[in-house]
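With one protein chain withheld, the remaining protein chains of the complex are depicted in position.
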Amino acid sequence: MHSMQLNGRLVNFEAGQTLLEVARANEVPIPTLCHHPGLESHGGCRLCVVEVTRAEWDGWWRMVSACEFPAADDLIVATESERLSRTRRNVVDLLLARCPETPFTVALGRDFGLAKSSLAPRAEPDDCILCGLCVRVCAAVGAHAIAGADRGVHKQVGPPYAPPSFERPPGLAPAGDCIGCLCCAEICPTGHIRYENNAQGREIWGRSFRVVECASCGAPLGTPEQLDHFAARSGLSRDYFERCDACSKLDTARAFDQQVMGEGTS
Amino acid sequence: MSEAKRLFVTPGRCIGCRGCEIACAFAHPVRRPGGHRPSDQPGKSRIRTFPMSAERHVPVVCLQCEEAACQAVCPTGALQRNEASGAIEVLTERCVRCMMCVVACPFGNVHDEPAMREIVKCDLCGGDPACAKFCPTAALEYAVRPTRNPPPKPLHSVAGGTRGQMAGAVSTTGPSVR
Amino acid sequence: MNHDFSELEGILARYPKAPASLVMLLQDIQEAYNYLPCEALQQVADELKVPHSQVFSVATFYKVFSLTPKGRTIVRVCKGTACHVRGAQLITDECERLLGLRPGETADDLEFTLEVVNCVGACAMAPVVVVGEKYHGAVKPNRVRKVLGVKRC
Partner (left out) sequence: MLIESVAALRARQAELSELWAGLERRVLVCAGTGCVAGGALEVHAALTQATEESALDVSLELSSCADRDGPGGTLLVESGCHGFCELGPLVHILPDDILYTRVRPKDAAAIVEKTLGAGEVIDRLLYKDPVSKEPRQGHGEMGFYAHQKRVVLARCGEVSPASLDSYLATGGFCALATALDTLTPEEVLREVEQSGLRGRGGGGFSTGRKWRSALRAREARPDSRLHVICNGDEGDPGAFMDRSIMEGDPFAVLEGMALGAFALGSTRGYIYVRHEYPLAVRRLERAIAVLRDAGLLGERILGCDFSFDLELTRGGGAFVCGESSALMRSIEGKPGEPRAKYTHSTDRGLFDEPTVLNNVETWALVPYIVDHGAAHFAAIGTERSPGTKAFSLVGKVNNTGLVEVPMGTTLRRIIFEIGGGIQKGRAFKAVQTGGPSGGCLPAEKLDLPVDFDTLTAAGSMMGSGGMIVMDERTCMVDVAKYFIDFLMGESCGKCVPCREGLGQLSSLLAQVTRGEGSESLLSKVESLAETMELASLCALGRSAPNPVLSTLAYFRDEYLQHIEKQRCPAGVCKALVTYRITEACTGCEACRKACPVGAITGEKKVLHVIDDALCTRCGACEAVCAFDAVLVE
């Protein structure tokens, strides 16, 4: 068993855990924004910064992102300090200046004692805080339909070959690799990714999708692209995905019944 | 492993009272998105009994397959087996609701719960399944081995053979007889 | 935009069909076509088996790439530190004024593209303007017209 110091307390951890995981396991809160336990760590928001040092570092310390820093034996970690509060508040201040009207950042600002940003608001704000959750979830699902484009202050997220960077050639479908699973929109903390989802179909990233219905009960299942992708990814036959979970359950019941009946007669 | 408890289903004993469904729903109350405390409102039942005729009823609940399709397709590792109870549980904080597990389960035992924005499935109530407790006829039994005669067939062996055309395609599934 | 993509095959053949070839391939395509045609990007993505989104990401991340055609003559004003302290801003302003272009813009007739670039490594001759392939050192505002070879507009 490994152990390290967390806010002056000796805690155990398992090899491969990050500081954030160790802190959460010990009910020490650390604020996060771009972190999702199911996705690869990104380290972009810097809200989860903590201070680490070691006895042999002779007073030297560094600020690291807890979501990425690997826990290590004899590490001394502090999750709260005046410096950390100031740093986190400045990070939130910067995000609030980026998205001054977005309810999510406004609420975040309030949590950190900021009624409004002390900095100049972005000239043409949108709701994107560039946390990268959408890109990572899309990659995890295996669609790789969206990614970051451009860089620095101009960085944005979206499907390829999309305006405003340049004119998409006519005839080229928007968001070609998107499967319409809506995971990106679901995970987006600020609601920046707009979509429509109803019985008639789905719309996201400027692209419209049909919705496949359950072959027996008509319940909406997902887009054909989504089901194709699931079939390819799981190696299962595509037919398999034509029924909803409720109808599959009924099928299972029927199959059991016949099995039991069959045994009864034999 | 031979001494681990499992959920046995004996359709022949089911009388279709649907007590299991109610027990399940109350054992898994609704958690509002973002809310940490469960509400009083019953949630979606993960077990369902289907009437096949006036006399015959079949309860269907997750088999906790040994090589589970739902777990295999999950892109974020959100489905993990609880080694203590043997149940495959949804680690909600890791889940991105991509629905792959819902469609991948050949038996229809993984569900989306839009009200809770969560994926739900049978978790054996952490090792003390409410459905079995409330079953008046022992059609559902949580035990090391079935307790009554005639000994019912474990569900697992039944499942393997029935939806064979599907199970065959699911190389990762194939529930096996223990 | 219609394009002759016959050259593309040859370029694709230069490198192994692996994701690591991506940046090099795009460099060569940029050189051949003076920009990265969308059709070429798609073909590269398919050939290298790299997601289209990643190809687009790379194509927009690196400044050497352009998704729109560049001018026949690219005017690059160096904004290295040495050039800056020796008045590169004045030179940039003058280029903007004479060409009627902001940095990064291309003239409608595709004659010129004006770029302000990071250090070209010719710091000793600062300030430097590179017109096409030709380096001009110690440029003064009143010499910009001559360096660019444009008439009064």
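Note that the chains are named A, B and C in the order they appear, and that numbering of residues resets to 1 at the start of each chain.
Assume a contact is a pair of C-beta atoms (placed from the backbone, for glycine too) under 8 Å apart; a residue touches a chain by one contact, two chains touch by 3 or more.
As the structure is a computational prediction, the values presented were derived from the model and not from experiment.
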{"item": "Touch partners, limited to displayed chains, of the chain removed from view", "value": "A, C"}
{"item": "Which of A:G44, A:P100 or A:P189 contacts the chain that the document leaves out", "value": "A:G44"}
{"item": "Option from A:Q17, A:T53, A:N90 or A:S216 whose C-beta touches the chain left out", "value": "A:N90"}
{"item": "Residue numbers in chain A that touch the chain omitted from display", "value": "42-47, 49, 63-65, 68-70, 83, 86-87, 90-91, 94-95, 97-98, 118-120, 122, 129-130, 132, 148, 150-155"}
{"item": "Touching residues (missing chain, whole complex) on chain C", "value": "18-24, 26-27, 48, 50, 54, 57-58, 61-65, 79-87, 90, 93-94, 97-98, 117-126, 128, 134-137, 140-142, 144-145"}
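Following the convention adopted for this analysis, only the chains that are shown with their structure count from here on.
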{"item": "Whole-Å separation of chain centres (CA-atom averages), chain A against chain C", "value": "36"}
{"item": "Averaged-CA centre spacing for the pair chain C and chain B, given as whole angstrom", "value": "60"}
{"item": "Parts of chain B lying in touch with chain A, wherever the complex brings them together", "value": "9, 11-12, 48-50, 52, 56, 58-60, 69, 72-73, 75-78, 91, 93-100, 102-112, 117, 153, 155, 158-159, 161-163, 166, 169-172"}
{"item": "Residue ranges of chain A touching chain B (in the complex, touch as defined)", "value": "36-39, 137, 140-142, 181, 183, 186-187, 221-222, 226-227, 230, 233-237, 240-241, 243-261, 263"}
{"item": "Chain A partner contacts - residues on chain C that touch it in the complex", "value": "1, 38-39, 41-42, 51-57, 60-61, 67-68"}
